[in-house]
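Notes follow the structure.
Every protein chain but one is kept in place in this view of the complex.
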Amino acid sequence: MSGHGFLLAAYVPGSSLVHRAPLWLKFLLVVGCGMTSFLIADWAVSAAMLVLLCGLFLLSGAGPARLFRAVRPVLPVLVAIGLFQWWQLGAPTAARIVLNVLVCVVAASILTATTPVQALLDGVASLARPFRRFGADPERFALTIAIMLRSIPFVAGAYTDVRDSARARGLERNPRALVLPVFISTVAFARQTGEALAARGLGEPEDPED
Amino acid sequence: MTQTHRPAAARTPRRRDRWNATDLGLIAVFAALVAASALIAAIPVGGLGVPITLQTLAVMLTGLALGPGRAFAAVGLYLLLGFAGLPIFSGGRSGLGVLAGPSAGYIIGFLLAATAVGWLTVVVLKWTANRTGKLRAILLFAAAMVSSIIFIHGLGILGMMVNAKLDFSKAFLADLAFYPGDIIKNVLAVSIALALHKAFPDLLLRRIRTVDTRP
Partner (left out) sequence: MSIIVLDRVSVRVPVDGRPAPKTLLQELSLDLTERRIGVIGANGSGKSTLLRLLNGLVAPSDGTVRVDGADTVRAVREVRRRVGFVFTDPLSQLVMPTGREDVELSLRRSIRNAPERRAHAESVLERFGLLPLADQSIYELSGGERQLLALAAVLAVNPEVLVLDEPSTLLDLRNRELLRRTLAGLRQQVILSTHDLELALDMDRVLVVDAGKVVFDGEPAAAVARYRALSAAALEHAVPEQPWREQA
């Protein structure tokens, strides 16, 4: 399986300014960039923001290769969307849409490249703490998010692996044969993960024992 | 069922039926599945460029495989992280901004459709407990179609009317472009779900039966 760093840059240890920035500020950056598609109407502003964020990413010392690896999975889709919107709505709008997506991807990668998952877990758990009175369990909630983030590369990898093996068996024209193994291995992976968590005493509900 | 066999859960009744670690694993991985399928091969379709992906397949399958509660949690987690800024909506978009876009209705529709089809799946599986085969598949397909028409297409049209200022007939026509793909995807989702329940009988089937046999 080869998907590590897919979509979100993996954590790179370091002590740069970005690494030392408080977690809430980085969270805010990501949430803020998510709002850009609302607020920014000019492609030039989006482009400037993208340059700024790329600079911030490189300042962390994670390197351009890692940045490219995080952006690569969305590139084919972005090219398709960009061309289509260019045809439909004109170049400036198409550029703005594509740039805004890149802004979001890079912003999320700045967070994940400079924050260890454990610190993210602590952050999410403390954000979820006020919901405890409604029966939420912040630790389990944070753990579920961590498992989800870890599983995206696995699922994406399963899609490519299965495509290859279907090709090897000459089944590429049968859609069920093409996707069924993805889902079977995904469910098996989910259950192994659950079992491994349980065995380590993680993720089980905190029931009073009798 | 023989009287001698009773799973551990039934022997030591819990006050509340809470999710265990395996449930958390399933919720997290299905949320990842919905996210990954939004990013793989998205093709913009129709006048507004709402992209077509394997995502509706993944969403419906989540309901068909996990039942209402865990499906709601899985799709809800996906939406939550997308709104928080993770680029996992179709085409790598993210943030609350999508709620202002033309596909807002579809994104909200996913959550309700997955929950609805999950609920209907439990009903159908109970109903056809002793009759497997064609009837079960047909009823599940009907459940998936009803859920996706009401929630995904219904809210999708509403979203285009509100956010893209289309009148009903234009929005309806724009939405129509998704129907052929959705019918194929629902057929596929049902056949995959049945295979999953065969491969992992305790994924949902055995749970339902455990509840039934409880005194």
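By written order: A and B. Residues from 1 in each chain.
We take it that a contact is a pair of C-beta atoms (placed from the backbone, for glycine too) under 8 Å apart; a residue touches a chain by one contact, two chains touch by 3 or more.
Quantities reported herein were computed from a predicted structural model and do not represent experimental measurements.
Engineer: Using the definition of touch stated at the top, determine which of A:Leu59, A:Leu75, A:Ile184 or A:Ala198 touches the missing chain.
Structural biologist: A:Ala198
Engineer: Consider the whole complex, including the chain that is not shown, and state which of A:Leu58, A:Leu75 or A:Val117 touches that chain.
Structural biologist: A:Val117
Engineer: Please give every residue of chain A in contact with the chain that is not shown.
Structural biologist: For chain A, the residues touching the absent chain are 1-2, 4-5, 10-11, 13, 116-119, 121-122, 139, 146-147, 150, 189, 192-193, 195-202, 204, 209-210.
In the analysis below, only the chains that are shown with their structure count from here on.
Engineer: Averaging only over C-alpha atoms, locate the centres of chain A and chain B and give their separation in whole Å.
Structural biologist: Going by mean C-alpha positions, chain A sits 21 Å from chain B.
Engineer: Over in the complex, which chain A residues touch chain B? Could you list them?
Structural biologist: 7-8, 30-31, 33-38, 73-74, 76-78, 80-81, 84-85, 88, 100-101, 104-105, 107-108, 140, 143-145, 147-149, 151-152, 154-156, 159, 175-176, 179-180, 183-184, 186-195, 197-198, 202-205, 207
Engineer: For a test of understanding, state which residues of chain B touch chain A in their complex under the given definition.
Structural biologist: Residue list for chain B touching chain A: 14-15, 18-33, 35-37, 39-44, 47, 49, 51, 54, 57, 61, 65, 77-78, 81, 83-88, 90-98, 100-101, 184, 188, 191-192, 195-196, 199-200, 203.
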